[in-house]
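All protein chains but one are shown at their positions in the complex.
To keep things simple, chains are lettered A and B as they appear, and every chain counts its residues starting from 1.
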Amino acid sequence: MSTAEMASDERAVRGTSSPVLGMVLFVASEAMFFAAFFAIYAMSYSSQPSWPPKDVTVPSIGVPSVMTGLIVASSFFLQLGVRAIRRGDGRRLSLWLATTLFLGAAFTALQLYGYSQIEFGIREGIYASLFYIMTGVALAHVAGGVVFLLLVLVRSATGHLTMVRHESAEAAAIYWHFVVVVSVALYVAFYLLASVHPKGP
Amino acid sequence: MGRRGRWRLFAGAGAAAALFLSACARQGATVQGEEIHRLYGIIQGLAAFVFVLVEALLIWSIIRFRKRDEAPPPQVFGSNRALVGFFAFGAVIVAVLFPFGEQTLSHVQRQEPPLVNLRVEAFQWEWTAYYLNEGIFTTGRTLKQPMVMELPVDEPAHIMLVSRDVMHEFFVPDFLFMRNAIPGHPNTFTFTPNKIGTYQAQCAEYCGLWHSRMTFVVKVVSPTDYAAWVKDKTLHAIGGNCSPNGASVHLTAKNTTWSTNCIAIPAGQRLSLTVTNLDDGVDHNFGIWPSIQDAIAKKGQLYQTGRFPGVATRSFDVTATTTLKPGRYYFQCDVHGVAMAGAFIVK
Partner (left out) sequence: MAVTEARPKPIAPEPYRRRVLEWLTTTDHKKIGILYLVNSFSFFVIAGVMALLMRSELAQPGTQFLSARAYNQVFTEHGTLMIFLFIFPTLAGFGNYFVPLQIGALDMAFPRVNALSFWLLPVGGLTIVSGFVAKGGAAAGGWTSFAPLSEQLGTGEDLWIAGLLLVGAASILGAINFIVTILRMRAPGMSMMRMPIFCWSTLATSLLVVLATPVITAGLIMLFADRHLGTTFFSAAKGGSPLYWQHVFWFFGHPEVYMLILAAWGIVSEILPVFSGKPLFGYRGVVLAFLLITALSFSVWAHHMFATGAVELPFFSITTEMISIPTGVLFFIWLATLWKGKLRFEVPMLFALGFVAMFLIGGIDGVWMAAPAMDFAIHDTYWVVAHFHYVLFGGTVFGIMAGIYYWFPKITGRMLSRRLGLWHFWLQLVGFNLTFFPMHMLGLQGMPRRIADYAPDRGWNTMNLLSTIGAFVIGLSMLIFAVNVILTLRKPRTAPADPWSGNTLEWATTSPPPPHNFDRLPVIGSARPVYDARLAGTVAEGDGT
């Protein structure tokens, strides 16, 4: 074992392991990254007379709602997998990982379908700019999460994860939960708000 | 460190202190500027106090506590009381500074009913000032002449500051004041100049290639001189005179200036127009208006090409000129207005 792994063993017994702590910090940086976009969203919202702006046709809420529901569900299933490996059950973890991956893929497919249905292009003002860049960047993060979960699935399926040593699963789960939270926030900002409580006359 | 080192230190510290205390802000040639100058004095007092205190303690320590023997110094770890004291010192300074700052700010921001009402437009790389009450304007031309604006002494002047393109900053050092010109976000401020004089000014927000040449001049004059200047501006015509040389014109835009400020074509003919824009990344266009007043009021435009950025050349077939009666019209780049304009004569 490398020296870093030895050190992390020492502390894993009594607290958060290094890889998990590292992932928590990484997620904190990602949260600030998205916060910058949301800040611009908030500033635009308060300075525009209507939101969404008059010339923007907001897509219907059906597909986005299904999509968001799927990815939220994936979080639950993933957490079931994490609890399974904490009991030492690698097989269950693999099962729930595969489920999460399937739901993540479905989310991605629906998002891409959703893009094809949108009536405004990226060049049409601040709302369009925020919409495309924020959902696009979020989708990239979903893709990253999918890759990470796949790697963990490989390790789990080949029996490398145990009750005592499964930090990659814990770390991947933290990342995925974060991605889900961002997806929910985007759902609120770009679909729910427009349907339920738009601003302006 | 030795005696030579010690004297060097003293000399350096003394020079620094002298320089520091000699730095002086300008007096402020406006009512608001004088307030800011007073605030400067207060800050300088606080700063000098802190500076002298800390540097003196530092120099004293260097001289007094030089290691001279092997006995260990007292191993002092600090105390909570000392710490509280250290925090309290700063808190007191801030408690004195902040209210003075706020008071000065409220004086500077106080609105007075203005006599002179200006709309100042900043653009790459000069200024245009429209005097809304008097119906005149004064403009600079990039790299050719700085804008000269005159103001009557002891009268409040109100400026609405806008930008035609990027961020700029209206900065008059003698007024101890500046404000950004932000595209899409007009800024307004009032000031009352109270000293007759000629004040050099320039843009203070980096705005691209000729930022360093985006200068202007503010002349504060007596009310009589001001009235004379306004009258002169009202009578001044733009663009001089010229004669037609066929119906084909090639115009070049460089550094926000046209290659000519007078165009003439024979009556009843289509104008074959070529425009070369040499300003990299900057939009220009070519527009014909009945008169400068119409252009300012944005009414009755006779013709315009689309806007296009440099570096590029476009050709246009202007049929609108066939119906123009002989006379004196006005052309400009609609992006930059009167700063990039001239006479369009149909003979």
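Note that in this section a residue touches a chain if its C-beta (ideal position, glycine included) is under 8 Å from a C-beta of that chain, and two chains touch if they have at least 3 such contacts.
Source: prediction; values computed, not measured.
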Contact residue for the chain not shown (choose from A:22, A:114 or A:144): A:22
Residue among B:141, B:179 or B:284 that touches the chain left out of view: B:179
Residue of A:35, A:66 or A:188 touching the missing chain in the full complex: A:35
Where the unshown chain meets subunit B, residue by residue: 1, 5, 8, 12, 16, 19-20, 23-26, 33, 35-36, 39-40, 43, 47, 50-51, 54-55, 57-58, 61-62, 65-69, 71-79, 82-83, 85-87, 89-91, 93-94, 97-98, 100-102, 104-105, 107-108, 165-167, 169, 171, 173-174, 176-180, 182-185, 187, 189, 200, 202-213, 215, 280-282
Touch residues of subunit A, complete complex, unshown partner: 2-4, 7-8, 11, 18, 21-22, 25-26, 28-30, 32-37, 39-40, 43-44, 47-48, 53, 121-130, 132-133, 137
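Here is the rule we go by: only the chains that are shown with their structure count from here on.
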Chain centre separation in whole Å, for subunit B relative to subunit A (CA means): 47
